[in-house]
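The complex appears here without one of its protein chains, the remainder shown in place.
Naming follows writing order (A and B), and every chain is counted from residue 1.
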Amino acid sequence: MRSVEGTPKVVSLNPDRRQSFYGRDIVSVKQFDREDLAFIMQVADEMRSIVRRVGATDLLKGYVLANLFYEPSTRTSSSFIAAMQRLGGAVIPIHGVQYSSVTKGESLPDTIRTLECYADVIVLRHPEVGASEVAARYASKPIISAGDGVGEHPTQGLLDLYTIQTELGTLEGLHVAMVGDLKHGRTVHSLARLLRLYGTRQTFVSPDILRLPEEIKQELIEAGCVVEETERVEDVIETADVIYVTRVQKERFADLHVYEAVKDYYEITPQLMARAKPKMALMHPLPRVGEIHYDVDDDPRAAYFRQMENGMYIRMALLAAVLGKA
Amino acid sequence: MRSVEGTPKVVSLNPDRRQSFYGRDIVSVKQFDREDLAFIMQVADEMRSIVRRVGATDLLKGYVLANLFYEPSTRTSSSFIAAMQRLGGAVIPIHGVQYSSVTKGESLPDTIRTLECYADVIVLRHPEVGASEVAARYASKPIISAGDGVGEHPTQGLLDLYTIQTELGTLEGLHVAMVGDLKHGRTVHSLARLLRLYGTRQTFVSPDILRLPEEIKQELIEAGCVVEETERVEDVIETADVIYVTRVQKERFADLHVYEAVKDYYEITPQLMARAKPKMALMHPLPRVGEIHYDVDDDPRAAYFRQMENGMYIRMALLAAVLGKA
Partner (left out) sequence: MRSVEGTPKVVSLNPDRRQSFYGRDIVSVKQFDREDLAFIMQVADEMRSIVRRVGATDLLKGYVLANLFYEPSTRTSSSFIAAMQRLGGAVIPIHGVQYSSVTKGESLPDTIRTLECYADVIVLRHPEVGASEVAARYASKPIISAGDGVGEHPTQGLLDLYTIQTELGTLEGLHVAMVGDLKHGRTVHSLARLLRLYGTRQTFVSPDILRLPEEIKQELIEAGCVVEETERVEDVIETADVIYVTRVQKERFADLHVYEAVKDYYEITPQLMARAKPKMALMHPLPRVGEIHYDVDDDPRAAYFRQMENGMYIRMALLAAVLGKA
C-alpha cells in the first residue's frame, strides 16, 4: 500500500457565494465550499420529504428546462427530467446529436444562446472536457453540467456526497475507498475533490495503469487529506466506511487490448462483503457490468439504488436553487 | 374450412384481484378475468367522457411515468404519453436504445430499478419475449407492458376488446375473424385470449405458413370457444361481427422470400365490404401497408381510427388504476 499523508485543515472557498445559488452555473465541484454543500444537501432533504409525502410541488411552475445531451445517458437525463417535473416545471428534451443543429455545423455557444431564448435553465452533457464552462461563459441563463468528457460531473459528485451523508450520518473523518478506473472516472474525481473538505482518509484502489491522476492526488494532500493507493480491495474491505466502485468504461480506451486486460479486475461479492464493517456504504454510480455481484443487492449496506434516488433530490435542489426558488 | 369446437364455460381467474388494480403490473392478458375487464372498460368510458368534455384531468398530477421503448413504436408510445399527460401526470420519454444504458452493457433489471427511483410507473416496450415479466419481478413500482417481441401486447388486447364493446355494444357470442399474420401477430394472440372469456366464435384467416400457434388454439377450445381456420376472407366476410386485419410484419421474418410470398395475401376492399353485415366492425391495429384499401376509410364500419382513440382511453384507465386513482 502506497501512502501519502497531509495535515487536515479547514477549507472555505468563495464565502461571498454562500448567500444564494441564484443565477449560478454549476460546472465544477471546485466551486463549492462546505457552506454551499451543507445548504444544497439541506434543500435536497426537503425535496426528498416533499416527494415522499406528495410526489411533487409547483415550485418551478412556469419554468422550462432545456435538457441538452450530446451523449447518451439515460440515467442522468431521466434524473434531471424527473427532477424538473416533480418541481412543477417543464422540459425540452434534446437527446441525440442527430436532432441537433450540431449536424448543421453550429457552434456550441450559438446553440446555447438559442436555447436560452426558450428555456430558463440549461442542463448540458457534452463529450468534450470544458464544454460546460464554454457554455456558461456565453449563457445569460444558468448552465448545469451533466458531465463533459473525462472532465467534471459535478451533480454526480454532489449526489454521491449526499448519499454518504445520508447513509452514514456524517462526512467528517471517514475512510473512503474508491475502486476501479480512477484514471478516467470523472465521478471519482468529482467525489474525491468534494471529500477533501471533510478531513477524509481516501484510499484509491486500481490497477497500476488506471491510477488517479497525480494532479488530483496533490489537491487532496494540499487540502489535508490522508491519501493512499493500492491494487487490492482486500486492503480496504475491513476498514472502509465507504467503498465506491466504478465501471471500467470501454468508451474511454483507445486500445481495446488494454481495456480487456483490466475490465474484470474487481468484483465485489457477498464473500468480500462479509468482511466489511457492519455499518458502511457500498456505492456505485451505475451502470455496472460485473463490478458488483447481483447477490450483493439485498445487503442493507448496498446503497447504489438509494444513490440513484438521491440523484433526483440533489438535482431538484440545484434546479430550485439556481432559479432562486430553494 | 377447418373447424374445431368446444363447450362454452364461465372463466373466472384471480377473483382476489378484482377489488383493485392498485400496484399491479400489466404484463399479460391472461391475468384478467371478466370482472377485471368490465372494471377497466368502465374506467375507460369515464376517461373518454372527461377528454371529450374538458380535455384532461389532474388525477395524476405529481406522478411521473417512465416511457421506456427499446423498439420504435410511434403509435404506442404517443398513446401512453398522451394518456399520462391528459391525466395531469408527467412523462420521461426514453425512446431509442442509443440513449440507453443498454449501450453500456447494463442489465434490464438494473435499468428498471434505476428508473423506478425517478418514476411512479414504468411502461416497457422490449424486443424480447418475457422482458416485461422480468422487469415486473425486479420492480417495486408497477410495470405496464407495451409489447415484448412476438410475445404479449396486453394494452393492445384491451383496447381492441374495448373497441369491440363500444362498436357493437356487447362482447357475448360474437363471430370474430382474425386475418393476416396470425403466427407472429401478438395483437391477435392477446385479443383472441381475451375473447375466450365471452363465448365467442373465432375464425382465423391466414396463409398456411402464418397460422395461429397451436398452443393458443388449444387455450381457446379449452375455454369453450368455437375455433375455425381458413385461408379465405370470403369465408367470413358475410357472417363476421368483427373482422380484425393485421399487417404481415417484415421484421418478424428471417427469410425475406417467405415474406414476399405472403405480404400481399389479403386486402379488404370496398367490394368486399359490400358483402359484410351492415352492423359490424372492421379493425386493424395499424400501421397498415395495403391490407385495407384507403377507399374503405369512409365506411362507417371502418373502426380503426376510433380503435386508436380508444387506446388512449384504455391506457388512461390502466395508468389511473395501477396508481390507485381509478
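What we mean here is this: a contact is a pair of C-beta atoms (placed from the backbone, for glycine too) under 8 Å apart; a residue touches a chain by one contact, two chains touch by 3 or more.
Just so you know, these numbers come straight off a predicted model, no measurement behind them.
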Checked against the full complex, the residue among B:23, B:173, B:287 or B:324 that touches the missing chain is B:287
Which residue from B:77, B:132, B:145 or B:187 sits in contact with the chain not drawn here?
B:77
Missing-chain contact, candidates A:36, A:71 or A:120, resolves to A:120
Missing-partner contacts on chain A, residue numbers
61-64, 66, 90, 92-94, 96, 98-101, 103-106, 109-111, 113-115, 117-120
Mind pulling the chain B residues that touch the left-out chain?
54-56, 69, 72-75, 77-79, 81-82, 85-86, 93, 95-96, 247, 249-251, 286-289, 294, 305, 308-309, 311-312
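Keep in mind that, in the parts below, only the chains that are shown with their structure count from here on.
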Round to the nearest whole Å and give the separation of the Cα centres of chain A and chain B.
41
